[in-house]
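What follows is a set of notes on a single structure, which appears directly below.
All protein chains of the complex are present and in place, except for one that has been dropped.
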Amino acid sequence: MFYHVKELQFNARVSKPDPRFARLLLEQFGGPNGELKAAMQYFVQAFSVKNPYPDQYDMLMDIATEEFSHLEIVGATIQMLLDGVNGELKDVADSDEMMALLGGKSAKEGYIHEAMVNPQFGVLSGGGPRLTDSNGVPWMGSYVNANGDPTVDLRSNIAAESRAKIVYEYLLKFTDDPSVKETLMFLMTREIAHYQMFEAALNKIQPNFPPGIRQGDPRYSNTYFNMSSGADARGPWNDGTSTQLGETWQYVADPLAKVEQTNGLVDSEIAGTHRTMESMKEAEETLGKMRSKEIKSSIPDKDIQWSTYGAEKKNDGDTGTFL
Amino acid sequence: MFYHVKELQFNARVSKPDPRFARLLLEQFGGPNGELKAAMQYFVQAFSVKNPYPDQYDMLMDIATEEFSHLEIVGATIQMLLDGVNGELKDVADSDEMMALLGGKSAKEGYIHEAMVNPQFGVLSGGGPRLTDSNGVPWMGSYVNANGDPTVDLRSNIAAESRAKIVYEYLLKFTDDPSVKETLMFLMTREIAHYQMFEAALNKIQPNFPPGIRQGDPRYSNTYFNMSSGADARGPWNDGTSTQLGETWQYVADPLAKVEQTNGLVDSEIAGTHRTMESMKEAEETLGKMRSKEIKSSIPDKDIQWSTYGAEKKNDGDTGTFL
Amino acid sequence: MFYHVKELQFNARVSKPDPRFARLLLEQFGGPNGELKAAMQYFVQAFSVKNPYPDQYDMLMDIATEEFSHLEIVGATIQMLLDGVNGELKDVADSDEMMALLGGKSAKEGYIHEAMVNPQFGVLSGGGPRLTDSNGVPWMGSYVNANGDPTVDLRSNIAAESRAKIVYEYLLKFTDDPSVKETLMFLMTREIAHYQMFEAALNKIQPNFPPGIRQGDPRYSNTYFNMSSGADARGPWNDGTSTQLGETWQYVADPLAKVEQTNGLVDSEIAGTHRTMESMKEAEETLGKMRSKEIKSSIPDKDIQWSTYGAEKKNDGDTGTFL
Amino acid sequence: MFYHVKELQFNARVSKPDPRFARLLLEQFGGPNGELKAAMQYFVQAFSVKNPYPDQYDMLMDIATEEFSHLEIVGATIQMLLDGVNGELKDVADSDEMMALLGGKSAKEGYIHEAMVNPQFGVLSGGGPRLTDSNGVPWMGSYVNANGDPTVDLRSNIAAESRAKIVYEYLLKFTDDPSVKETLMFLMTREIAHYQMFEAALNKIQPNFPPGIRQGDPRYSNTYFNMSSGADARGPWNDGTSTQLGETWQYVADPLAKVEQTNGLVDSEIAGTHRTMESMKEAEETLGKMRSKEIKSSIPDKDIQWSTYGAEKKNDGDTGTFL
Amino acid sequence: MFYHVKELQFNARVSKPDPRFARLLLEQFGGPNGELKAAMQYFVQAFSVKNPYPDQYDMLMDIATEEFSHLEIVGATIQMLLDGVNGELKDVADSDEMMALLGGKSAKEGYIHEAMVNPQFGVLSGGGPRLTDSNGVPWMGSYVNANGDPTVDLRSNIAAESRAKIVYEYLLKFTDDPSVKETLMFLMTREIAHYQMFEAALNKIQPNFPPGIRQGDPRYSNTYFNMSSGADARGPWNDGTSTQLGETWQYVADPLAKVEQTNGLVDSEIAGTHRTMESMKEAEETLGKMRSKEIKSSIPDKDIQWSTYGAEKKNDGDTGTFL
Partner (left out) sequence: MFYHVKELQFNARVSKPDPRFARLLLEQFGGPNGELKAAMQYFVQAFSVKNPYPDQYDMLMDIATEEFSHLEIVGATIQMLLDGVNGELKDVADSDEMMALLGGKSAKEGYIHEAMVNPQFGVLSGGGPRLTDSNGVPWMGSYVNANGDPTVDLRSNIAAESRAKIVYEYLLKFTDDPSVKETLMFLMTREIAHYQMFEAALNKIQPNFPPGIRQGDPRYSNTYFNMSSGADARGPWNDGTSTQLGETWQYVADPLAKVEQTNGLVDSEIAGTHRTMESMKEAEETLGKMRSKEIKSSIPDKDIQWSTYGAEKKNDGDTGTFL
């Protein structure tokens, strides 16, 4: 259950209207790396972990709710960036009246020019934020990554926070308004904080690589195919030891020959690793049993109930902390 | 700023898993008339009314926040509808293991068949809700209508609540689970309640028709063009007095002739109304001034701040009511 | 069956080219509240009412066909706004030739600048309208609301007309061309007319609230949850009597406490209404029977035919009216 | 300006309800190759040719209007395919009542199973067509190809008709209903007819290749790059004379070597053609002048008017033919 | 299997940065008629013809691979058009620093203005290409037409090449950079070449009209319905002999009367053709058998394998040609 208090989480202010920056800032309101994406991603992920992993649920809902609060900050800032301009003329009936009010043709021309920055501020939303990116493309549910496996979802979140962070960094180049910069700095910094929260949660799950249960076929897990010829480079990604499995990279300089010689790789031999087909299977079964048990034990077969209330509630005192 | 408490607003329960109904229920999670649409629509509309119309802002945020809480109820129900089925097998490594666990080929075949109901429960979300409609089409920001004018937005909301209501009504035909039906009844009834809230708010704004400021050209406001020939019908929509302006409907039985004779309607005469071009202009100016004043007076030209806090805050005691 | 006559329904003219306004006007060609949306919405809704409610069918098809005719007016206006600019250069082979023709580098630069207003006028459509909104986002079938229940669909239409009206009102601020303004005024006024037609049709259906058949649970139909704390407001939406059911609003100042105390609202008592669970059920059954009968009686079980022709036709004379 | 008459262009009938086929048939209602796409494509293309090429305008509007009429036939057929099933239960309040009406649990289960065929028939549209393809993906404006050049647009139309034709052919495999098959055969055949109309119109424009004005660089217009190695094939597409320009195909067996040797093709020599850089330029200029003249002569610089009416109208008698 | 070599197929160069043209050029990177569309269309079509028609497969993969290589050229050009501008400032931390580096407020203002040309170059992609059209609309899989029938797919390709060609032609008007023009000329010319390849392949298939197997009902294949009244035109599309079937066009001047008189066209008589219902059926069966045989003979019932390798491979020497 959500509540709302009318104060913003951060004291967002705007020195003067700036419709151009309002357009740019839409990127974080309804864009693919914006606050709604973040909020919805963590919110949707939370459903599947609530019972088996209540601590992850708590973290996801804490951050999701903060992101909703950030969405509100971004929307409020866009509204303030537009208000001065649109408010004045919002309910003027006509272009003639506009000219009178603005004191002449050229002022009106300027107003129209500003409007062209994002036509839909002028002719669709009447000067408020819209759920689109900075080009007017509507927000889409497909921005949200939620795959029902914490070792995957947390990595999606780490990447999402990285992208949100860089977009705020880019945005900071396009405004001189000290109030707006302060708000952007706050929001950008929170992405840095959230990144580290998700990383800590991922680290706590062991093992967490490979994501999921299946371990990967040792014949293919350490091969590097040199598919782009010319100016070939070597580095830790194709030379030495792999980061997680600690296998030795096998560099295939001529992939076509390799494919021809191995009947389409089917006849490849295991190399560069101590893992075998058998050890792979074993690891999968052990891990599968462990995870299945965690999940099964937390979910009743029938008569499932999401919340308990009042007298029935186990951790009754908890909400006291918050309120 | 949003908060979250872990209890759902309504005590959602599920008697037994039902992946088919989970698929149908997606319509209210990520569909065009679902809870996210409602929540985001009122949330986005609220930005532009906060200063000029704080009571509308309060109502919009109250209802938006309730809709977010309903979104959570719907998501939780989908999760519970899927849990029993997917939970058990969630972390089984392989189709062989599945067969063993489920006790035979046909049980496994049944499981796969269920999965086909919505493939993405099986192969993408790992058994959780997704932000799509019941066919898998991602939620889109364009579902949200927010046009910056309360007389328009409130009508959009009345229609949105009507659609949400009928979708719950349709859904109620497709489940026998008494717990799920109870939840659906609660959610459906809330749409009925919200409908009446928006209607009351619209009624309070006077005048509220036509929406916006412009009054409409009296030459065209009461004409009915009979564009579809055969089995023509007459009724209060083309016969008698119009609902809001109280003008007399002018029925054009042969639109083509009319268009030819009036130089493409440009030479139409005013009929069936006391309104004139002059009275129209006057009404527009009066109303425009009134609304512009309301808005301008509430928005500072510069150094705009969204919230006040602590000592500075005017209505300090208010939050006490809520907490 | 549709026909077309080459004259526009309204005598649309353009004083001089204006590619910027052409871009804005796209909002009503391929935008979410534009003419195609209106036309398709009423056209799609009409299928389900043709047999049970032929008078509604007639009205929907009359208005749908008028909206198609408006779509044509908007497209023609966009074409005329672009023609002077693009026509001249449409088939110039090259930027060098352009410079020659336009008389110098700066004229050419101006031309390119105009083109940037909407790049796709320049590089995709060759100077004609496209089925997008003013930002270039393609029109989508999801703009169309058609839910198979007249009490819902007519409300969707009232809201759609309200939005279309305000967009024309906004557009009127961005052009000084008296010819274009005349066309916009005609189109805007028609939305006002259509609004009242749909309202009249809705009023004729009794009962029409709640939309659909289900009546709503009396425990939840008049509760107002104060979900947004701070600066709480009271008004006819949470105080006094509800607009349609005439119930007394029950204001829940502290929703969390209420939820906790009522086992997630499940133990709520009926208050503020004379409706009971029994009266609700009865009303649903009566209404359900009435509506089912209307629909069943109009649809044969097999060998269904949409139209009759020639000798067989019942209302033979009717088309004469139109032609 | 459009009209509508209530009779369908083709006497569409349905022997018995079939929700599965209704789902498939959506492909031609709101799918990428369906009737709305065709109608809108020709309608949108028509705007730019109205003045310079009135005969093409007439043809495009004739066919566009017929496609709208086909859209109506497809929608009516979907409605009839669903009616028998949904009509009966449309306004039943509840799943209990459904069971009673249908005579038992298994009949109800069957009904729900059918509904799952396309959930949105059941829970969104209330048993009517939706503007989506057969998977529920909404129709999109980007399906429409209109590029402002008749030699391009007519080719887009030829391809569009080919695709529409094959989809009807595929659909014919999935129904046994003789009435539905008759309707599909009519619609499929019309695509064959339209194909030939567009081809005839294209042939009339001379020259029509290459599409547009620019003639193509003779160094690159007849080269065939063998980019996919293994099982290389030769045929009239890379051996002999090219279809339109009559140039001799230059087969590049080893594109990488060629690219290396020619400084990234920049140093390629003209071969296999009599065309030269000069003849190319000349052809472009001649053609450019011709087409520019056609267009410029038809478009006034200002005070543009789309239609003439009544007394003013030049070809007054014409509409008589139609009516 | 794909390879990559780091040299571009064409030696793309840029004289100086031009973010505006970079925006326009996106149309051919991620737009509906761009290089990705072409590449993916031919690639996807190729799967279904690989076994039955290996020569078509070879052609489709040759051209698909070339289009991928063109996508790379377009992307590289966009990057070069942006590099000079963005590179300099890419990793500047702040708007203050920017001002210092750029030498003053007005230079910075100019930079921001450029950025507004496409905001996402500035705030999302960090100055690289994005998979969108020139308005920022993401590329969509629905751009790809692949219908599993070569007589349809090749026509789709001919149309696609026509559109791609005209877009390059339009783009050439918006740049003066001789290097960029050279690249555009190369790319445009290749569309002309590909067009002729597809046409040659289509001509080789006999019969190829109508596309598919079904021949079309002789009652409807040569009728022209005059659906748009006023200024009616006659031409080879409704007068004389049809292009492919050689039937005589039957012009229906008054479609409504015709529909009424023929019971919705059902009672139409065959006219203007020697084809009969019987000859149609026969032609369909003969052609159906021929095509079915071609396809069936090439596809094993089980144990299907896509490629052979090494010793097993039949056409071993072939790849030698390429390498």
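All chains are identified by letter, namely A, B, C, D and E, in their written order; residue positions are counted from 1 within each chain.
In this section, contacts are C-beta pairs under 8 Å (C-beta built on N, C-alpha and C of every residue); 3 or more make two chains touch, one makes a residue touch a chain.
Everything numeric in this text was worked out from a predicted model, so none of it was measured.
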For the chain that is not shown, enumerate the shown chains it touches in the whole assembly.
A, B, D, E
Of E:N147, E:T189 or E:N208, which one is in contact with the hidden chain?
E:N147
Given A:S15, A:N263 or A:Q305, the one touching the chain that is not displayed
A:N263
If the hidden chain were put back, which residues of subunit A would touch it?
5, 7-12, 32-33, 54-55, 57-59, 61-66, 69, 137, 140, 142-143, 145, 147, 149, 151-152, 155-156, 158-160, 162-163, 165-169, 172, 182, 185-186, 188-190, 192-193, 195-201, 203-204, 209-214, 216-217, 219-238, 242-245, 253-256, 259-260, 263-266, 315, 318-319, 321-323
Mind listing the subunit B residues that contact the chain we can't see here?
1-7, 89, 92-96, 98, 112, 115-116, 118-120, 122-124, 126, 132, 135-138, 307, 309-310, 312-313, 319, 323
On subunit E, residues whose C-beta touches the chain left out of the figure
1-9, 11-17, 30, 36, 40, 43-45, 47-48, 50-51, 58, 61-62, 64-65, 68-69, 72, 75-80, 83-84, 87-94, 97, 124-132, 138-142, 144, 146-149, 179, 213-214, 284-285, 287-288, 291-292, 295-296, 299, 301-309, 313, 319, 322-323
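The definition used in the following text is that only the chains that are shown with their structure count from here on.
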Both-way neighbours, i.e. chains that touch subunit E and touch subunit A
C
I need the common contact partners of subunit C and subunit D, sorted by label.
B, E
Using mean CA coordinates as chain centres, what's the gap between subunit D and subunit E in Å?
14
So, in whole Å, the Cα centroid of subunit B is separated from that of subunit E by 38
Out of subunit D, which residues touch more than one other chain, so two or more?
1-9, 11-12, 58, 61-62, 64-65, 69, 89, 92-94, 124, 126, 132, 137-138, 140, 142, 147, 149, 213-214, 307, 309, 313, 319, 322-323
Sort the chain contact graph into one of these: line, ring, star, complete or other.
other
Once the touch criterion is applied, which pairs of chains come out as touching?
A-B, A-C, A-E, B-C, B-D, C-D, C-E, D-E
